[in-house]
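Here the complex is missing a single protein chain, while all its other protein chains stay put.
Showing chain A:
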Amino acid sequence: MTYSGFRVIREALTGHKGWRSVWRDAHPKPHYDFVVIGGGGHGLATAYYLAREFGEANIAVVEKGWIGGGNVGRNTTIIRSNYLLDANEPFYEFSLKLWEGLEQELNYNAMVSQRGILNLLHSDAQRDAARRRGNAMILNGSDAELLDIAGVRKLYPFLNFENARFPIKGGLLHRRGGTVRHDAVAWGYARGADRQGVDIIQNCEVTGFRIKNGRCLGVETTKGFIGATKLGVSVAGSSSRVMAMAGMRLPIESHVLQAFVSEGLKPTLPGVITYGAGHFYCSQSNKGGLVFGGDIDGYNSYAQRGNLPTVEDVAESGMSLIPALGRIRLLRSWGGIMDMSMDGSPFIDKTPIDGLYFNGGWCYGGFKATPAAGFAFAHLMSTDRSHKTATAYRLDRFRTGHMIDEKGQGAQPNLH
């Protein structure tokens, strides 16, 4: 079933009775050539590109709950390619290019909306850093524009420009950044993978690995043993728990990040804004709610809910930037569990165990990475070589001194 304008009109006229489920509910076979653990955006994209791009077959995705129920369905949906470091920017730019063609490629409406991201600047030092970042972005094929105060005022006249502590001095505008309908990313990739013959196995939790003589042979699951020639782990905030079953310790802590959504408003915020002084970022969803977030709670957690001090902190930051926020009601807040790595950057690498591959440590930036992470992970699993944009995402980089400290904060997860 493909989607088209004609199809939508025909269904509208016939009571929408013709739509069918877009992926099969598969039962596990005894053995696959490739098994990907985790039915989030990354896992589904990996399976899709394994089949579609690398011509592999006999692939399964194993998900403990339902696909899209993890971080891919909990995040604040921001996509961007405005990183600074050589190890990062080419990767995120590759990802943004994949986002730009995603809906055509998948024939699925993921509401990719390049509404622009504005990083606000509050000091001369921040302006210098933004100029440098903008140049790094442009050198890597991305786009960046430095705005002065008047330029920011034109876009967002209602911001608190005269804040005594953090006056707004300008902004770095990245026009190709924006937002994407997060659930639709999981659904679109699931449909795409299913159409390539990938088995998507839901309600199937991996409970152990079968490893013999340093080689991984498959996984124990709540639906029995599933053999695999190559196994990829892509379980977001559960990386430490899952890899511990394979006997590995990771340079990762799990932390909770909260997000918030307000009641629906008329169109107010045309793009995404980030507050460079406090940690606050905000966009408006297509339904009208303001979607925003701030810092992680900052201590190890698997609770999938946060604590109130962070709610207060985010609300304070928000109000100091957009005083009008004080008049709107908050509808919901929720939390997701993320891998926080020691330098704030991810891993896409082989493990010391033969046939076992790892993709994780995305901290709170992994949604924008979904297409490229899937592509690069599929590349690694299929060819046993890193994709050219992901060569730095190695598990041993702390040993070799090649940390990727994008924020310049040092090796402490709760600072990233």
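The definition used in the following text is that a residue touches a chain if its C-beta (ideal position, glycine included) is under 8 Å from a C-beta of that chain, and two chains touch if they have at least 3 such contacts; residues count from 1.
Keep in mind that, in the parts below, contacts and distances are computed from a predicted model.
Novice: Report the protein name recorded by UniProt for the chain absent from the figure; options are "Sarcosine oxidase subunit delta", "Carbohydrate ABC transporter permease", "2-oxoisovalerate dehydrogenase subunit alpha" or "Type-4 uracil-DNA glycosylase".
Specialist: "Sarcosine oxidase subunit delta"
Novice: Sort through A:342, A:356, A:372 or A:404 and give me the one touching the missing partner chain.
Specialist: Checking each option in A:342, A:356, A:372 or A:404, the one touching the absent chain turns out to be A:342.
Novice: Could you tell me which of A:232, A:251 or A:293 touches the chain that is not displayed?
Specialist: For the chain that is not drawn, the touching residue is A:251.
Novice: One chain isn't shown here. Among A:58, A:229 or A:300, which residue touches it?
Specialist: Touches the omitted chain: A:300.
Novice: Could you tell which one of A:46, A:179 or A:240 touches the chain left off the display?
Specialist: Touching the chain that is not displayed is residue A:240.
Novice: Which positions on chain A touch the chain that was left off?
Specialist: That gives, for chain A, the contact residues 240-241, 244, 249-254, 298-303, 307, 309, 342, 398-399, 411-414.
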